[in-house]
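The complex appears here minus one protein chain, its other protein chains still in place.
Letters A and B name the chains as they come in the text, with residue numbers starting at 1 for each one.
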Amino acid sequence: MFDDGRLGMTGKYALRFVSLGYLAVLLVAPVSYVFWKTFEHGFGPAWEAVTTPNAVHALKVTLILTAVAVPANTIFGVLCALAIVRHRFPGAGIVNAVVDLPLALSPVVVGLALLLLYGREGWLGGHGVVFALPGMALATIFVSLPFVVREVVPVLREIGTEQEQAAATLGASAVQTFRRVTWPAIRWAVAYGVVLTTARALGEFGAVSVVSGRLAGETETLTLHVQDRYQSFDEVGAYASAVVLALIAVTTLILMTRLKPKEETQ
Amino acid sequence: MIEARGIVKRFGDFTALDGISVEVPTGSLTALLGPSGSGKSTLLRVIAGLEHPDEGQIILEGEDVTRVAPQSRGVGFVFQHYAAFKHMTVWENVAFGLRIRRRPRAEVKQRVTELLDLVQLARLGDRYPAQLSGGQRQRMGLARALAVDPKVLLLDEPFGALDARVRKELRLWLRRLHDETHTTTVIVTHDQEEAMEVADRVVVMNAGAIEQTAAPRELYDHPANEFVMSFVGPVNRLGDAFIRPHDVELLLEPNGSTQEAMVERLVHLGFEVRVELVRDDGEHLSAQLTREQVEALELQRGQIVYVRPTRQTVFTAS
Partner (left out) sequence: MAAKAAALPSPKARRGPAPGLAIGISTLYLSVIVLLPLAALAWRAQGWDAITSDQAVSSLKLTIVASAIVAVVNAFAGTAIAWTLVRDRFPGQGIVNALVDLPFALPTIVAGLTLLALYGPNSPAGVNVAFTRWAILLALLFVTLPFVVRTVQPVLLELDREMEDAAASLGASKLATFRRIVLPNILPAILSGVALAFARAVGEFGAVVLISGNLPFKTEVAAVYVFGRIESGDPGGAAAASVVILAITFGVLLGIGGVRRWATRHDR
């Protein structure tokens, strides 16, 4: 019923004004302003700033790291969700908690942990992990780890085991059951989780800050590049790269909006 | 007395109530009976003030309350799905209305204890609704509504979510309660047996309009139209005539106006037997006989018998 006299007309408008105002001042205004400033002097300068060799390389690095982290965390995510929900082993609770750890940890701490493990004096100290792409990949994987698991677990719980058991009684093997029964039920949750994972991987800053050594043109991600440009007083460069990242974020948002209802109606 | 005058309520394109006027006498137990979508729940909610009518007025004890908020109408409302305050104990639920009115502690304590005894939940005061059965939750809902001494008690399909046995028990119990308290009560139901059993007066509704208002017996014996007759009990239709199954006489020999029919099925329902018949033109009939009558006729499947109505009703278009 649309008959919500509960708040009274003035109350409703006041609340709407406060909520929307808060969002406008905190979120919309700053982001819009940066978009505007980037193209203030036309498309040209912005495009040039974003196509410098360093910027292009930074984007490449970001994409490579994402291309490594997302598939790895997706496969792990599905397996782990299956393990937690369907296999009920002792320690499933601990696994569940550990999966959530990356969400509670500061990215700087994550980078530090990797540095201590793989750095020169680390336990697995070798060469070419920290201050290089492999280390950055590990950092990216770490911080974007939880998302697929967290999206798939509730869906698996909700659909229950009956369908899978029915398939088993009808003669389906484990792989067949997964492919024909389990997967169709979880695929939108996986898709949503992949979008979240990708967004997190693309946007990673703190952990790679510590682990990368920030060599422009070599171990710089696009996020590090933004900071680098700003600290070099190249505002246009910083804003332009920021806009590239923001555009990717908006695309992510659109995908999230499209996929969420599909995930929820499963 | 409750009076609804010319109530119109629309939800978008759908007209739930189409100019309804009805009177509920003080102290009576009136049922609003009808199928889903007939508007009965909407009417109840309009009386309570939980919905605002597009047109019309509600008068409670002579006062026009159409613009008055539900808080101030002095109505008690019982919901089909209990609407229990799940974060409060049974005790706190029942005490809620009294606490809102800032009644003194002692008074609240006495009243709540009294009510919990009345609804037989005396030892469950500390439980949470989630720990109660459906029937217990609904009794709590009743106690909660009664706690503030409402002038009018409104029940919206109160037993609809419960299973058959609990429903019958609570029905009886509600009737006894009403006989003691004499609060003006309106109950919405789609179950004709419930309405007939519990109410002094039944208002039969269909598609936003009232078909007939009468005491249960009157409704059954003198239905105003086809809808009421079919809704209030099982009915056979032969051409223009409507015949109740217990008004169908079965004979072993033809006799004057009897028609021939074959026994298709005998359904034994305890004391009664429903005899399902089919005529040679394919029309189906059902007759209701006692066990003794069936045994006396030695009825069997496939047997040919001769049927005749002892009473029938024809509705003339008016």
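The definition used in the following text is that contacts are C-beta pairs under 8 Å (C-beta built on N, C-alpha and C of every residue); 3 or more make two chains touch, one makes a residue touch a chain.
This structure is a prediction, so every number in the text was calculated from the model and none was measured.
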item	value
Contact list for the unshown chain, restricted to visible chains	A, B
Residue, one of B:M88, B:A161, B:A224 or B:V278, that touches the chain absent here	B:M88
Touch criterion as defined above, residue of B:A130, B:A164 or B:V314 at the omitted chain	B:A130
Touch with the omitted chain, as defined above, among A:T51, A:Q165 or A:S232	A:Q165
Which residue of B:G34, B:P53, B:G97 or B:P223 touches the chain not shown here	B:G97
Hidden partner interface residues of subunit B, rising order	48-50, 69-72, 75-77, 79, 81, 83-89, 96-97, 100-101, 128, 130, 141, 144-145, 147-148
Residues belonging to subunit A that touch the chain removed from view	2, 4-8, 11-12, 15-16, 18-20, 22-23, 26-31, 33-34, 37, 76, 79-80, 82-84, 86-89, 91, 95, 98-99, 101-117, 119, 122-124, 138, 141-142, 145, 161, 164-165, 168-171, 174-175, 177-178, 182, 196, 199, 202-206, 209-210, 223, 226-227, 230, 238-239, 242, 245-246, 249-250, 252-254, 256-257
